[in-house]
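Pasting a structure below so you can have a look.
The chains shown are only part of the set, and none of them has been moved.
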């Protein structure tokens, strides 16, 4: 019998935390050994997420006072609020050097110290780890992830935009100065914390943009797009909030490089992702719907020609809590622990 | 290596059909060998349900002209509109006597010929099969199902009401003449066929009752409640439509039998279902939410005392497409084919 890896989830009372639990409960090689949740410490997971009532899970504990050596975890998922992770990860590595960490916050996504400080308004608290961290977009960094100790799980918006655009930028198939990403997200992307703007009646039966012209996710996009293009790339990006729970859809407007057509872009993407287990490129001209990836680890990508010659419209859709967060994190875990990459991630989308 | 059972799904273009596909794709012993859909015959399943684009599935074919002997199915799920099933099942058994059938329509749920004729306005087309059919409420008829050739999968409303009430009626713990079932269902319960009343804007942001005072599901309730109580039982039942996709919640008002309390009812249910894999009884006083069973095969049941002494309020919740239809059907399949009862049904609820 194969042994199971001992897994900890820090911040289990949020949505990415509960989604990790949902997926790991069905993972044949994972044993959920530690769940933390500061405000809810002492409660059972079922008090916080009643869907887990029928399952046996460890009680929620506080992050303070955990002996990382004693608990002996093989891998820790950090699903903590921004900026709290940096010191925690340093402490984990100090006490339990053989543990591996996947961070779902934005804390380790930017590899450049100056860029981090500019976007977040303070110096990074663990700059040596910032340098070590591998950006966990599996389709782009698979080999680096396999040997990484610390992986920075990408953001949900950025995953939606990067998977279709990185191969096109690498192939110099589109104009890097003329990319517009109009992105729409379900409400779970905003987390579980009660804020006025997240109350049901403020959100349902309506739609709006936010962070117009300036949004922190841009830093991550800039980094990856520039790396792929081999030059500085700055895109236009507008996020919007949808009156629904799960799903991000990005409508991306690009101008083809000279001599390239929308059809070429489609062929490039189909070739780049032909063997990827979780990236599905639709037939040319078809575009995806968020509902058809709900609950699954898939991203669906479609490419269509604009009526203006030389322009293309790319539409990508994923479940922000799965491929956009916890599913991708488990995909990273599988690579880091030497498990088959798709293990525990085979669930079919739930529609309707 | 264990062999897989060859499975057919008749009526694969509806929601119970697609839900069977979703669950069977993850079932280690099932091989989906036949999918029929009359209006959509000739199309790929992905054209009808794009969430299946990444999977290999048989093309949709017409029901007409299938040679049941040649296709050699081990088990057939019928997810056809009401009244079409009766002749189809007779034909399947005629041509392929060793096949087993699970019918998800209402066609074989009533065992009494007169009752069927009264509620449906015509004589049953296969009365000999009507007699043979086993009512597929697993928790009540597990042993009969194991040896059945034809199982009538219970309705979604009725499963929600019967699982909490049958043990109480059998134990004579409640007054059989004073049961009120106020049931609320998500829209997938109404199926996929386009009707005026099912258009999004007719349904969203609103709520209403329907079939007030008279609804066909009552016949099924009458049959099972009367059998359990050992006397004629007629209940008050009102269905409502919720502006959401999945989930049924029944709020059930009962009067305790003399000497019994709400707490007794809770204890009875907890005892009756203590070892059931898919029936979860909440602590006394807690009541369930539909969202916490979404996508799973669980029914959650809660019992609370009313402020009026001697009365109790029972609340049950399930996913109408899973425990209320296709999940329960696969639970039946597992029994009929000798597989472990929970196989392929372990998926955790999807919340949020």
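First chain written, first letter: the chains are A and B, and each begins at residue 1.
Rule of thumb we're sticking to: a residue touches a chain if its C-beta (ideal position, glycine included) is under 8 Å from a C-beta of that chain, and two chains touch if they have at least 3 such contacts.
Keep in mind that this is a model prediction, so the values were computed, not measured.
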item: Whole-complex copies, counting every chain including the 2 in place; value: 4
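Here is the rule we go by: only the chains that are shown with their structure count from here on.
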item: Centroid spacing, where centroids are CA-atom means, of chain A and chain B in whole angstrom; value: 36
item: Chain A-facing residues of chain B, complex; value: 15, 18, 21-22, 25-26, 49-55, 188, 204-205, 245-246, 280, 282, 288-289, 291-296, 298, 300, 346-352
